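Heads up, one of the protein chains got dropped from this complex, but the rest are sitting where they should.
A, B and C label the chains in the order they appear, each numbered from 1.
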């Protein structure tokens, strides 16, 4: 039962070996004035009491059908994903610095890297960053290192999720890097390119999201081509389920992008109220020395047998210290393991099946909602699994009301300080079914009806 | 994703190898008249739809604080028990007929056997039977084989759980074995021994439960001594948590018992609405050739290294066929694994801590209930974790009413066709706390109050 | 590995409880160990790694159906709403569970072509016991208590005769012909007024389908006997052939073979029994029923003629839930795919192994879901026995097929690949078997000494029985 094994006899013998007579004496080098108790923390409780308390806490979150997205999605996670990822040998291992004792983790990371390169078409992927937004920030820093001839500035599209932009502001802001905003056409939800090309500030790179903040698919070829013409590095922002259906960033424009990043949470990682998630970052082969984060490579042992190990560690903080490509150390190992197993468990076919179904449901829900009197679309473009809609009542109010029907209705755009009061970003995944959509629409219809009655 | 890997090409190649052109042709030796579809079974559904449906079904069982026992108990199961027992290598292995490839399961079974011998004090334990009641039935058959000089009859105490007796009736009844009932004193809840010893029928064995049906501890020494004097084999019925506190059967009477059986469910096996559980059966060394069920022994490999294998398989049906000591084949392997890990995880100290706490709570609840006007005790004897109480309202009605307070109040004795209308068998485990007891008592007080008001 | 008992730290002693006479209490310390949590975790995690299992190895163990049991069934069956349910909970607080069990009862009844089912038996053997007990009850109810003998085919699984004996019957064996079908003349000779019935699997333990089954049924019935179907091989005909249609009166299903419950190192299982209308009243209780308030457990009160209770409660509920989830996931079509691919894999593997030089016991027959090889030729030419071959297989990370069962084929292997193995796995198995065959000819010592690469070398089972060190 106990986490600490020692019994009193063992403790006494060990203390004697050390030449002390009490546990507290082990701290005799620490000035007494610095030592104290922590009285604010309650007494410990048994495992069974803890379980009871925490089950109660967990039960306070109602079970909701999830129509919220915004970069993280409630996709189906096959039972075997965490069954395996949770095995002690994965769960309780350290970063695989000793490759001979870590082939399990290393090959899994290698397979993750391979999956990401296969999804994006890029040459090389690292083995995860903390989440999508930090991956994007790292990509920007990487681009700046690659293009030291340019200004320390990045073109940031107005169609990027606001919380991603916020992270860029924090991290890039520390190095006084400029974020140059590319405007969006509110009528289409797509970016507007400057007519004359760039002004004299000459940023190093442009961020190109495959899907804009209102869910509309960007014309990635046009954007990429333009960026190529401006001599900008291109940083793609992609989502893994969308990549199962949409054109991979290696094919965007004439020459493909330079770096592709995204949030890999949808690949088998539970939503967990906001984290931990995992970002991916893939790039061209010739950019690899500026890659942040861990990288696994295939090699051979002294008998010529294949094996895997961390590589190009000279990029990393534990070797290069202040000059590393990033300060990242602990990244998202176990989530990478889960994501890799998830992709294996679904397979190409399962991933596409889920993508197709999510798309079908989103298109159908969009039309169900637009059929309701008073509900308007925001942008007409093609969508993948998410779209914005304008309700005649405040989106926050509707979100609140739909909780009662066991529905998380989406993300009110005002939560991000965007759009109008009634704007809601709504996402579908294959976890939902047609009846859920109908119940969503019916609930909205009902509330709007009530509203109309109340106002008349 | 799929459970069956073959794609159409693979199927075609394999069929060609077999020399057939369709899957259905594989069944061409089966007369057509015997072949048909199963139209009554609904179409399959996706894993995600299945999860949703089954989560809904699971949620229909309310979360109850469990005061029901009757041989199976809601003890605390440490998180690591099923974490490990559920590992694929235990979960998806077969019976360890190939010992070199099954040392994990075999050593675990050996440790289970060792734990049971240590708990009971007996020499030898098998590696599980289906549940407590079948273990008792097997013990009776074993006793009859050991005592072929005696009548095919067993002394069955009236204090044995009725559902256990029902199983004896079914199984022993098939071989027309006689169950001779030893009566109980309803005032004490204990057995009454015949003044003159046995009549001429001379049964082979006597069953001695350590704890009677009303929860009262039997005077096992007196019972055992008497049975010794009658030349009867003694079959003890014990419960593992009780054995952590009470005298082990090897010490009962003058010479100890011959066979000890019990239900091992409390050792880490979830209640699961009735099963699967696991029975244990331990015996004296000289009775081992009549032991039913699997048995693991230590041995050495050809290099002298220690290892484990199944032993005395000549007792079993796959060798001895019709003359086997039992027909049992598949037993309760994974539950044995869980029970062994459970005992390890709790340790002697944890097991005793839980036993002591269960006892303390039961004694306290008994007195809380007896303080309520109108509530009576049934028997005065010492208890372990369970006791019977007589309510002035029907126990079934109270059980039903207490569900609303999130309490499973116990087992109405009338469910077993025993006692009076108001009699309830109430159990406590360490999963409960003092507040639960107080809420139980308060709920009873309240209902009785209402009742009195209604009747006045 | 060291035993768990070596991991023992002292914990403070406990005061004896008040109110219990000292004479009833344990004296001295409880001789179980006190490890730390990490010690326990490490000990059993490491032990687990010493096992072969379906999750880690190909496991072509005939008669056992070692297939992949979808993990979703496990996840759903152990949900808190099911796992914490005490069996004494009133029916109205367990409707979700009872609905699942009721549906399963219905589905299994349909799948077997029977009239009714009871979920209670804990494993196949207990199902058999229930089955023969029902047949016994049926005859007795007809006033016929002279039927004291049960027939089984030669080579039947050991539980068959053992269960019949446990239900008080004597047993006679019926031989089979060279193609694996039953010798009908021998059957006729065996039948008589003292015969209560016959127990059969179909496909039989030889892996071949008993083609004369309708005729067998006719003759047994004509002689006043009933037919019991041992469902261990149901995977072979799932969704295609109903035992009820073949003429069987009673049967069990091994849910732990066919329906998504893993073997768990030897259980738990479930041996659900299904019967014809004539036997329905005798089904073991409790059964799941429906009344005006919903689903409920029915007891002997509802079924006074029941053979009674076989276990403490309503069966291996958590196993039943897995089977329910599995059937719901696959549906009728999916179940038919199971038998189709089980048969395809078996027949393909048989052909390829024959090509590698192995001799089929019944070369002229289609394999069911499994097949028998005889290594008698190898034994004669090289001295290598079936046991040596399968021990050598372990070295290649492949579990041994069943050996020396069915007992009527000398030096036999019973091989069951199951539907969830890929062609690549089967091909690898064939390649290894071919290699072992070459080794047997060229360097038989390698086989006699096998296994070489496992945690232990070949274990001395005779010594184990002699020393009988069965607790530590």
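As a working rule, contacts are C-beta pairs under 8 Å (C-beta built on N, C-alpha and C of every residue); 3 or more make two chains touch, one makes a residue touch a chain.
Remember, predicted model here, so these are calculated numbers, not experimental data.
Participant: Considering the entire complex, write down the shown chains that touch the omitted one.
Facilitator: It touches the following shown chains in the full complex: A, B, C.
Participant: For the chain not shown, which residue from B:9, B:176, B:195 or B:303 touches it across the whole complex?
Facilitator: Per the contact definition at the top, the residue touching the missing chain is B:9.
Participant: Out of A:155, A:207 or A:335, which is the one that touches the chain we can't see?
Facilitator: Final answer for the missing-chain contact: A:335.
Participant: Write down which of A:8, A:183, A:197 or A:382 is the residue touching the left-out chain.
Facilitator: A:382
Participant: For the full complex, which residue in A:114, A:178 or A:414 touches the chain that was left out?
Facilitator: A:114
Participant: Residues of chain C in contact with the chain that isn't shown?
Facilitator: 7, 9, 36-39, 41-42, 45-46, 49, 54-57, 68, 70-71, 420-422
Participant: Can you list, in ascending order, the chain B residues touching the missing chain?
Facilitator: Answer for chain B: residues 1-10, 78-80, 83, 88-89 touch the chain left out.
Assume only the chains that are shown with their structure count from here on.
Participant: Which whole number of Å gives the spacing of the CA centres of chain B and chain C?
Facilitator: 21
Participant: Name the residues of chain A that each touch 2 or more other chains.
Facilitator: In chain A, 1, 78-79, 83, 88 touch at least two other chains.
Participant: Please set out, as single numbers or ranges, the residues of chain C touching at least two other chains.
Facilitator: Where chain C meets two or more other chains at a single residue, that happens at 11, 34-35, 37, 41, 45, 70, 72, 74-75.
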